[in-house]
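The structure is given below, and queries will be raised subsequently.
The complex is shown incomplete by one protein chain, all other protein chains being positioned as in the whole.
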Amino acid sequence: MSSNKFQIHKQETDQDNVLNLSGELDLSVAPQFHLALEPVVKQQEKTLILNFKDLKYIDSTGIGIIISVLKIRDELQAPFIVREIPPTIKRLFDLTGVSEFLYEGKENEA
Amino acid sequence: MSSNKFQIHKQETDQDNVLNLSGELDLSVAPQFHLALEPVVKQQEKTLILNFKDLKYIDSTGIGIIISVLKIRDELQAPFIVREIPPTIKRLFDLTGVSEFLYEGKENEA
Amino acid sequence: MNPIRLQIPAHADYIDLVRLCLYGIATKMGFTYEDIEDMKVAASEACNNAVLHGSPQRTGVIDISFNLSATNLSIVVKDQGPSFNHKEGLEKAESLHNKKMSNLRSGGLGLFLMQTLMDKVEINNSNGTELTLTKFVTAQNSLDKE
Partner (left out) sequence: MNPIRLQIPAHADYIDLVRLCLYGIATKMGFTYEDIEDMKVAASEACNNAVLHGSPQRTGVIDISFNLSATNLSIVVKDQGPSFNHKEGLEKAESLHNKKMSNLRSGGLGLFLMQTLMDKVEINNSNGTELTLTKFVTAQNSLDKE
């Protein structure tokens, strides 16, 4: 089915791998998110950045994937930053407690 | 129920009664539309103007009400103008043939 | 595939939910914006009729089912109301073109619009009214398979 409900726009620099997420991150698009993470999640030398600015929806499926990224990056001692989390999504990060493990970076920061 | 799915904003001048329609005009809001028309549809001395600019949806319920307005205004030989019909709504007016009976006025015209 | 089913009280207040669901389904299937708008109106006309003519006590329900295939979407609208002469209804349904102002009626455009906006309209009247509205996904926007 082609609903384009979730998009990932990737930006790569010498220092960072940035994934800009937009749309609805739910169970149906989890495979798509995994696929996009696969080539970057184990790159220790680059900072992995998830930008949530245009994300409209997330639930425990997406939060679960973020937790798995957190754990992999932590084990590798590799930098991982989240950015521009909209209020409705921030609320879910806070309620679930995943916020406590996330490092929120500002633009121009790696 | 309070869905505010359909709104009518009325503007009255010395010459005109303008009803600006917005939202979805369907069966559920037909009584609301009738109620708004009631005090103006028989005022012969003023031009009755329906502005469709912000209307997002119409079906045969709304078109039927417009036909009844057309007939009343025709019998009274009173002026009736429609304005700023969006393409999707114009298409339905054309398909049903109601377009042939409507006089489309421009802004600044009564 | 199993159809998607929606059941609403036979009351005008809930018909917009049918449009909302239809929008979600048709978007998934890759229908164009114009086709989606056409289907929204046709499905609403069917539901309007089910509410106005198919639910004498307005206490009933309307069953809508959305049957998805790779080539088309069929929307079935079912009420428990009395039967009517649907063959004649479908044949006589007509627009206002070439009519005189004095001959216009404010009703009677529902079946006309359904026929005009959809590719196929079928009515089964054996037990309540079951109206099937079909639209084909046009070639340039056909279903992307996963």
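Just so it is clear, A, B and C label the chains in written order, and each chain counts residues from 1 on its own.
The criterion applied here is as follows: a contact is a pair of C-beta atoms (placed from the backbone, for glycine too) under 8 Å apart; a residue touches a chain by one contact, two chains touch by 3 or more.
Remember, it's a predicted structure, so these values are computed and weren't measured experimentally.
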Note to self: Given that one chain is not shown, which residue among C:Y14, C:F31 or C:F112 touches it?
What the structure shows: C:Y14
Notebook entry, point to check: List the chain C residues touching the unshown chain?
Noted result: 1-2, 4-9, 13-14, 16-17, 20-21, 23-25, 28, 61
Item checked: Sites on chain A contacted by the missing partner chain, in the whole complex -> 1, 3, 5, 24, 26-28, 30, 57, 59-61, 63-65, 67-68, 70-71, 74, 88, 91-92, 95-98, 100-101
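The rule we apply is simple: only the chains that are shown with their structure count from here on.
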Notebook entry, point to check: So how far apart, in whole Å, are chain A and chain C when each is placed at the average of its C-alpha atoms?
Noted result: 42
Notebook entry, point to check: Using CA atom averages as chain centres, what separation in Å is found between chain A and chain B?
Noted result: 49
Notebook entry, point to check: Per the centroid of Cα atoms for each chain, what is the distance between chain B and chain C, given in Å?
Noted result: 25
